[in-house]
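On to subunit A.
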Amino acid sequence: MIRIRQTLLAAAVAIGSVGVAAAAELPPVIHFAGVGSGFGLPFGQNTFAVAQVKGVMEAEFAGTDVRLDWGYFTGTGPAINEALANGQADFAQYGSIPNIIGYANGLPTRILLSYGGTNIFAVARKDLPIQSIKDLRGRKIAVQKATIIHWALLKALQANGLTERDVTIVDLKNPDTFAALAAGSIDAAFGASYILPLRDQGIVKVIYSTKDGGAQATGFGAIVVTDSFQKRYPEATQRVVDGLVKAGRFIGEDENREEVLRIWAKSGVPYEIIAEDFAGKPLRAQTNPLIDDFYLAQFRDAIEFEKQQKLIRRDVDLTAWLEPRYLADALKRLDLENFWPHRSADGLRQSAAN
Partner candidate 1 sequence: MLAETSLDIRTVSKTYQVNDQALDVLRNIDFTVEPGEFVSIVGASGCGKSTLLRLIIGLDTEYHGDILLDGRRIDGPGADRSIVFQEHRLFPWLTVEQNVALGLDASDAPVAIRGQSVAEHIDLVRLAGFEKAYPHQLSGGMAQRAAIARALVNRPKILLLDEPLGALDSLTRAYLQDELLRIWRQQSVTVLMVTHDVEEAVYLSDKIVVMEPRPGRIAGIVPIDLDHQRERAAAGFIAHKERVLHLLNH
Partner candidate 2 sequence: MVDQTVSEALAKPAAAAGPGRDFWRGIAVPAALVVIWSAASHLGLVDSRLLVPPERVALVPFLDADGRELWLGITASVLRMLAGFTIGILAGGALGLLMGVSRFAERGIAPSFTAVRQITLFAWIPLLTAWFGNGEAAKIVFIALSAGFPMALNTHQGLRDIPIAFVEVARVLRLSRRRLLTQVLVPSALPAIAIGIEIALINAWIGTVGAEYAMGLGRGVGAFLAEGREQFRMDIVIVGVLTLALVGFVLNTLLRAGVARLMPASGNSRR
């Protein structure tokens, strides 16, 4: 009797451990893809960069044979979508507009967590009587279409009672914007912090910044994983999210601010610009990874934007796309559930206690 029980028990343990082993299977290599820039080896101005440099991700996989591969794509969103499609990337950190385009066109990703906001600025030619967004009525504005900047422009116009039809939008990439402003063929331009050097060159003045309370108009994106990777390697996926959350905590701690800015300056963007970009508020507030009501509302807004701009044809089921359980699990285990503010749909902070 006892023998049979022992045998059954042993068999159950054996089968069970196979199941556990399968779930605990680790990949030989994990590919990370982020947006990057640089004169030499491209580097990112993001969570991945900090996770890489501080060895946080390495620590998650210490003692295993897993190799970590970090790639920072200067081709931004489109290049990262290609990399995900090709199996060149397992995890990616990039903007919401290409996030949505990829997913809507069949790229099987799952959103794991956010990474905070990208500040958007508007600049206008110094010689023109433009002081604020309201003065942009009837003006020519340069913005790179089909990006979060374009979305932010519309949001800014909306907040000031203007629509796309009240202005002329010129589709230009960053370097061409410089030439157009210098030549006087456009009146204003929208962009992220890369546009600030124009002010330093004396051609334009800054007339608007999402830092001044424009949370709903601030750029945003997602950190995604390919569906096949997270299904096959749930253990590894959890470890990655743990690592990213830990990196996020490092970024959010005030005493690390200097170091984080220095790490991000490896992307070739001048330190002064990065410092100015994030000045005035604690980094923690600007790098919120939570999938809260605010984040959901922003994403829905971006999806609408893309449908309107005819960037996507099909609708996107946001709920199906999200996979927040890894984040929830990490926050709980690391006791960081209240480290970042949970925001309501309109962007106002909710109480920290859940």
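How were these picked? Simply put, all candidates are chains of the complex that A comes from, given by their letters.
As a working rule, contacts are C-beta pairs under 8 Å (C-beta built on N, C-alpha and C of every residue); 3 or more make two chains touch, one makes a residue touch a chain; residues count from 1.
Fair warning: this is a prediction, and the values are worked out from it, not measured in the lab.
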item	value
In-complex contact partner of subunit A, selected from candidates 1 or 2	2
Residues of subunit A defined as touching candidate 2 within the complex	36-42, 71-75, 79, 82-83, 85-86, 88, 174-175, 178, 182, 194, 197-198, 201, 268-269
